[in-house]
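Below you'll find the structure I mean.
Rather than the whole complex, this shows some of its chains in their spots.
Chain naming follows the written order as A and B, and within any one chain the residues start at number 1.
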Amino acid sequence: MQLGVCYYPEQWPDTMWADDARRMVDMGITHVRIAEFAWSRMEPRAGVYEWAWLDRAIDTLAGAGLKIVLGTPTASPPRWLVEAIPDMLPVRADGTTWNYGSRRHYDICSEPYRRECVRITEAMAARYGAHPAVVAWQTDNELGCHETVPSYSNAARQRFREWLARRYETVGELNTRWGNVFWSMEYPSFDSIELPNLTPTDANPIHLLDFRRFMSDEVASFHREQAEVVRRHAPHADVLHNFMGFFTTFDHYRFASNGSIDVATWDSYPIARTEVIALAEADKARYARTGHPDVSAFDHDRYRGIGHDRFWVMEQEAGPVNWAPWNPVPAPGMVRLWAYEAFAHGAELVSYFRWRQAPFAQEQMHSGLHLPDNTPSPGGREVARAAQEIAKSAELSALAQSGPAGRAPVALVFDYETQWMFEIQRHAKDFDYQTLAFEYYRTLREMSLDVDIVSAHADLDGYALIVVPGLAVLPPGFVDTVRRSGAQWVIGPRTGSKTLDFAIPSELPPGPLQTLLPFKVLEVDSLRPSLQPSTTLGGVSGIALHWREHLETRDGVEVLARFDDGWPAVVARDRVRYASAWFDPPLHRALLEAAARDASLNPVHLPEGVRIRRRGPLTFAFNFGAQAVEAPAPANARFVLGSRTLGTADVCVWTQA
Amino acid sequence: MQLGVCYYPEQWPDTMWADDARRMVDMGITHVRIAEFAWSRMEPRAGVYEWAWLDRAIDTLAGAGLKIVLGTPTASPPRWLVEAIPDMLPVRADGTTWNYGSRRHYDICSEPYRRECVRITEAMAARYGAHPAVVAWQTDNELGCHETVPSYSNAARQRFREWLARRYETVGELNTRWGNVFWSMEYPSFDSIELPNLTPTDANPIHLLDFRRFMSDEVASFHREQAEVVRRHAPHADVLHNFMGFFTTFDHYRFASNGSIDVATWDSYPIARTEVIALAEADKARYARTGHPDVSAFDHDRYRGIGHDRFWVMEQEAGPVNWAPWNPVPAPGMVRLWAYEAFAHGAELVSYFRWRQAPFAQEQMHSGLHLPDNTPSPGGREVARAAQEIAKSAELSALAQSGPAGRAPVALVFDYETQWMFEIQRHAKDFDYQTLAFEYYRTLREMSLDVDIVSAHADLDGYALIVVPGLAVLPPGFVDTVRRSGAQWVIGPRTGSKTLDFAIPSELPPGPLQTLLPFKVLEVDSLRPSLQPSTTLGGVSGIALHWREHLETRDGVEVLARFDDGWPAVVARDRVRYASAWFDPPLHRALLEAAARDASLNPVHLPEGVRIRRRGPLTFAFNFGAQAVEAPAPANARFVLGSRTLGTADVCVWTQA
């Protein structure tokens, strides 16, 4: 693993650049990302390019031995461009047009703007594509951020109609598959189809879903247009985009398909993320200064899958940020810990945001490796320490130069379309699929298991345990995969509950899974918090939350647990378990622990706040908790970093002697 | 009472129709409602009618012996029509225009759209008006649903001005009666009057009230235009509209006046309704799987009054629905119970929504009598059971064929304009008039009393006890009615507090009621939850909630109870009691129980969750509670259905031996 940093030479006097570069190298940094918001400096007026400053910046950094990740500046179109193309501004679901004055003020469907993006990318790539220090290119920045996707513009409407025409060929086919006979929603032509916003009551769920599919494709093609330009000029560089945490607006698997990226990179802000996601208040309180122990790991494991085993952290939190409701100072040690955490999960690079805190503009309260007065920040000192530790340790250095992390024993299937479908049709207002997936993930991690997060279309061979927290539409062949697999399977509620056209399968849920597990879902019990059906599983008592299905089982399926009113809670056949409800943590643990044991894994209950991750010959242990603990290391462990006593916000690494 | 069902032949292959019809009859169903969303199939292009499928559907159903309720399809105008009349879309209070893509996408004030509605109604009525099986016509569907009324369109503005000109004749008269000298709001002409939305601070309350009156009239005239067409072609059919529960956007008494409908029908969804109305969380939790025991009864009794003793349930919940925040499965037995409940309250027909759950489009998670795979749903099995029970019982069958339910001993006055006035001027943010009326109603019902809900303009002769939970404006003659009545009266706060022009009466509240009860309201005490004035009434202690008045009493009025700070809580004279506050449940019970005893009624405290209702010679008892109870039947009761032990979600019926 290597270290990087985000740097904005245009924001500082050029007299500082050489010193900055030298100190980056001194700190152990090898990569520096630049230029992704500098359009107004590269092209201050339409067609007037000013490269001199960027030439000098690149040469200064390269001269110090740094490798450069160059960003296309399309997330912040300059003012003159917006004035030239006024209808490039994005439109909100309520019909309001967003205005200039911050960033991401563009409609991803605007064809004139896309042409401008290709043009500036072409200009940059022509100039720097062959530069030996420029080893990677990032397109745009955090696509979809600030809810600018979806955009409900006229351009979106037009391109959505074209997308639908390609998908359905005839409007009659669309009317049939959408079920538009309902409420007289039949369209006379593709040109009659509106965007699904501002309807007096719910739009047709397949209308909403197809719009999300379309928008997801728009994001992917927006990237791809730039990626193709870059590849022409810089065939040997890595092409990438910096994704976000817990972000599901587009299908990252589809985005990353067909070689559109070489490595998946993402921006990791564990403390703010913990504050804003749907965690229990007790978790938010407990981990307010550390981030939840699984919140970054979840995305490390997800993006490692999306990147086909190659992933980077493009932006790593270096101290307090500015965008959550509250932004506490991380516990001392956490900035260092997060570096090792990414390392353990297989990151090739951890790049910090940002070299020096800017004293002006929107992110002045967002910390970096240095304070605005150019002294190292507390986080910056921790990064320097981690870099030195790795350099000094033969084992850590060796691992840092090794290849991909390798396959984990457990796979967890995460599916973006399922997220969209269950957002469109929550049925219980607190049902959120990603949260359910995260609950399964954290339960596995609390049992010390390493997890790969994978697509439903991934090759699932070789896993001992495969967890499907819910999969709305079973892909063709998926049931056969389950049938032929040697793994233990745990399948969650709502699996097989929909067709590709967002209808209930004719044989009822779980659809084709019935050929394997012979039961039907008769009714769905959407649970307000006061409704708490209880059950006991493997001696553990617990309740259902949010969602429960009434299953009618047939011969061949075994009922492992029933709710107090008699409905099945867990059914199984051979190596496949199906949970008919969203369980509370004790039941989820009982369910997964039994499956893990049947898979001959060795689930170990870690102390609260402790996580371990294996990579190569090394095992990393992390303590996000409030107390020092004994590391869950075997007696013969040899400590490469730290010791058996694992302090709070600390890490230790061992190898088996 | 008869059974019905809502059916959508256009949504299923015609090969299924005959079998569906046969099984409806087998199930005991006599009526089937069709066609109310099928405009795009009746008229796929402007002026091109396709009746063949509907002819066939009607003939198939009629051929099986079913009676047909035919719906005009105006709640779902097809796409081509919206494209032809773009400004027919409704406009929200914030100025946004609603878009096509679901239903109710029309402005009720659009004259071009109204002409289209008359045209399609004329076409349908001309074709099917004389069909012997078509026994009733429903206009539109759930007028006012999805907050599409009021609409703040240009058409609404124009018609509002015309409505005002008819009401006030001169703008000077309007300026005077509205008090427009205040804040220089004087209008130079009717054409200067704006809709009352988007004002920086409150619009004039009479401006808001007149706009609501106008919109209420618009809803009524929209219906009436269609009703008149139908009557010309189908003079012997019942004309009706399906109203909604707890819905006060228009004045249903005015809507139903002058013979505009023959029977009041409404759509009853007790579980979702319980979830969304302003009940205490404890009530929502307790009745999450049964619906609150009074939530349907309240509207049964209200619509029975609106229908002049004739009412139907046009849509009855048959299982979990899809539109509340949570949608739990009803407790086993409830679908059957609700049928008997409607029966006991006087329904002529209970019609289920819907025959078969649609696997596609917006309502795919809304259950019906059958699952999408065409097997009976749990609710469907309960309906079949109820039908068989009624058929088998001589007493139940006889009652099912009897006439109206007859007058109850207690009348509760409910007034739509009062609802509007107190919404416009809550003064305490949690004051809701319908909720107060419901509190009075439930208190009466918990004491085993049968209740008629009536208009303030209704004939009130013959009642033993009349409850007025608050009546903003006393109609002319109302005080004389009270004076001459032999009944006991309980009158709630805010009664007589306003004039027709939404002003405080010159003699102060309670306005003309002072001639009967000599007191004045000096000040109004709007109570935040922490303010809890306490009092004792008939030995029962309790507090005021939300609202309390400071009464200055004069000779001739007796103070029955005082608050701890000395202000009167209940005053009375002869047979008339006035409550100066919104009381908590114990005080409401003490107040109404005393009045009921004085009225020689026999209030009996029912067990929690139990309700009884008498109809003809039979008494029905319902158990919405969690425990089995002994039915509150006399010793000599003979049970026609069930037994003295009344299980949870169960019903029993007895006659006196």
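The working rule: a contact is a pair of C-beta atoms (placed from the backbone, for glycine too) under 8 Å apart; a residue touches a chain by one contact, two chains touch by 3 or more.
Treat the numbers as computed from the prediction; the structure is a model and nothing was measured.
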Given 2 visible subunits, total identical subunits the whole complex contains:
3
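Here is the rule we use: only the chains that are shown with their structure count from here on.
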Please name which positions on subunit B make contact with subunit A in the complex.
10-11, 37-41, 44-45, 73, 76-80, 83, 90, 96-105, 145-148, 275, 281, 284-285, 288-289, 319-320, 322, 325-329, 357-365, 367, 371-373, 377-378
Residues of subunit A touching subunit B in their complex?
94-95, 178-188, 192, 194-207, 425, 427-429, 501-508, 520, 522-528, 530-531, 550
